[in-house]
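Handing you this structure, nothing more for now.
Here the complex is missing a single protein chain, while all its other protein chains stay put.
The letters A, B and C name the chains in turn, as written, and every chain counts its residues from 1.
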């Protein structure tokens, strides 16, 4: 995704337009004409027409004069969008989203996300590590980040109280993105809905195989020769949200449950990072329960 | 699996011993001592101990003097096996199993198996192509093979009659191996049981995801980013037999159902061929619903 | 590549425009505007801007009224192309290219290409199988195709004479595409140049590793853990033409040269078929020694 024009001496701002609308003749020309009309230069454009739903999707990355604000561009494109019945977002690139990372006892994903952020591989502004356990506390501290421990205590309403505390915390943190980096408690719809399209989970299986608990145990008992991991936006139904990224690894009879778990860790870290990066770079569009992931 | 001894000028016969038994101390020594006692030379040996079931599995490939018959070796090892509560098979290598290939309308798997047999990649003695449709007839003829058309006719008992005809045909063909190369009718238990461990099916999905009909449609609707294919021994429960081989391919939103189907074809042909080869080379042991597939 | 519009009852013709030109502002709009101006409907469009060379590439697949001929469209677009300093091709889709397949003694690639053509996976009009050996003769006959045996005979100019015969044969066959499906003789520049961009070779290694003869032997001796295969357009310099497709497979110390060769065969067949399909679907653009392979 080489987005840096080579000839320019001063770098113009880059914006990303994400569009979805019913497929009609002339959309591409309309969008390209608008970009040209505001003096923009298209650096990358990818489009996709979904035949089964007759929907059109496009990602247009363009540079523009820094005398034109993003707000002006946004207002300008709104008229085009109205004509074509489009949903769209227009975003600056790069822009580091304020991010909360949630985890439980397994730390490989959160450690990986923090390391990538540190060495510049992921454009995140991580503002908090949050967990129902305290195992990640030293790690967060190592990376100079606040750690919030939100445990499930004893008592009849313990779980509901924990969820309320967590919800309030996420609100107070005012984040743009929530990453569930092996956070092992199921979230209730009330906690999920505000973050629709902005909450990414890693599931430690190749969904939809082995939905639910202990997928590596399930995979072992079924004797599969391939395991996988799935990163998806969180929806109301557990393990059912739109898939952003998946990857797999070969396994054999030699791998017991512990081995599958260990091999799965590598998959989980890489797949989650890949999904988060695609989201941060505005390359993901969702429709129904599916995604378009450009480039 | 380089099985050709380098120094010999005349090639000694090669036998393969497949063993499974409860794990105990001293098994490896007992087997190796027996092979040495009959003047055999171990060319390859692989073993596996399954921790969760405390079972031991071994494949021993050894050369032996051609003055000793396989029957003699078999009788000789029976005493060792009795001592250790072993199940075992002892087979010559190579030996081309008499094979029937069953298919329906999709011909990529059968075409691939026949091509591989022709150019020496698969050690099969294919004696028949069998189908409920007649699409494969010219292909079978091209490769000089008899084609048996066993259609489901009209009438109340049509399906049961077809199954009886098919069962009788397989018996009459006197085959060692039945390969379901995209045969799309579910087989009844009575047809499956006689071929336990000798009937291999290719399922066009990454089992256990997308069990049942139209898996590529299911995969498309779920929006997965990876598709797969699974070769397995057939058991009474459809899609539930021990998995021999699986493989996967990356897909994207650009792939409609037809694209997934096309990409899946490449997976199916390769995975089925891989499973058939492992079977022919006596590299597969089953236990419960799982397999050990050596080297 | 879902290219079938869903609502239409009569299917309009589909054309593919492949464009390359220096990158400038407004190209996408110009092309889209032209397509709209001739009543076309863009079904798929993909573009790529190569930063390092400041080049723009686009593939536009569009349906058009069957009252407009391809020639008319071609003439019409020529004016746009002149304005933007474009190179372009405009082709009907689907159109089966007249194809000659060349092979030597290894038949897996030619067998696979013929099988795929037969069951509709590859849109080729194969008109000849050509070889310097006669091993493929029965296979060609099975598939009802003429076989041309062009051996290298004894004598001082044997190789030059064989090349001349082969060149004349390819001319006489009047083919659009030449596929080197494990044809093991190096072709001289005079035989390669007329087929620039229309002659595809499969090289049995992951180029540029193990250039030249016996790559699986080379791979074994280097102890690599992954082998590969490479399909590329043929250029004057052996093994140096633009790469269309590559794939790889994991190997281990257990694989001797024969095993690598066998595993490599699966790679070669799949990679060559993938490259041929991309070519036939007008998805490949070359620039310098590289390719853009769309979707």
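Convention: a residue touches a chain if its C-beta (ideal position, glycine included) is under 8 Å from a C-beta of that chain, and two chains touch if they have at least 3 such contacts.
All figures in this text were calculated on a predicted structure; none of them were measured in a lab.
**Q** Which chains here would be touched by the one that got left out?
**A** A, B, C
**Q** With respect to the chain omitted from the figure, which of A:51, A:112 or A:163 is a touching residue?
**A** Here the residue in touch with the unshown chain is A:112.
**Q** Taking the full complex into account, find the residue in C:93, C:127, C:169 or C:209 that is in contact with the omitted chain.
**A** C:209
**Q** Which residues does chain A use to touch the chain missing from this display?
**A** The missing chain touches chain A at positions 1-2, 4, 106-108, 111-112, 115-116, 118-119, 121, 139, 142-143, 254-256, 258-259, 262, 265-266, 270, 273, 295.
**Q** Of the residues in chain B, which ones touch the absent chain?
**A** 2, 4-7, 25-26, 28-29, 32-33, 35-36, 40-52, 54, 250
**Q** List the residues of chain C that touch the chain left out of this view.
**A** 48, 50-52, 57, 206-210, 220-226, 228, 242-248, 252-254, 256-257, 289-293
Criterion: only the chains that are shown with their structure count from here on.
**Q** Relative to chain A, which chain has the most distant C-alpha mean position?
**A** B
**Q** Using mean C-alpha positions as chain centres, tell me how far chain A is from chain B in Å, no decimals.
**A** Inter-chain centre distance comes to 41 Å.
**Q** How big is the gap, in whole Å, between where the Cα atoms of chain A centre and where those of chain C centre?
**A** 37
**Q** Enumerate the residues of chain A that touch no fewer than two other chains.
**A** In chain A, 48, 50-52 touch at least two other chains.
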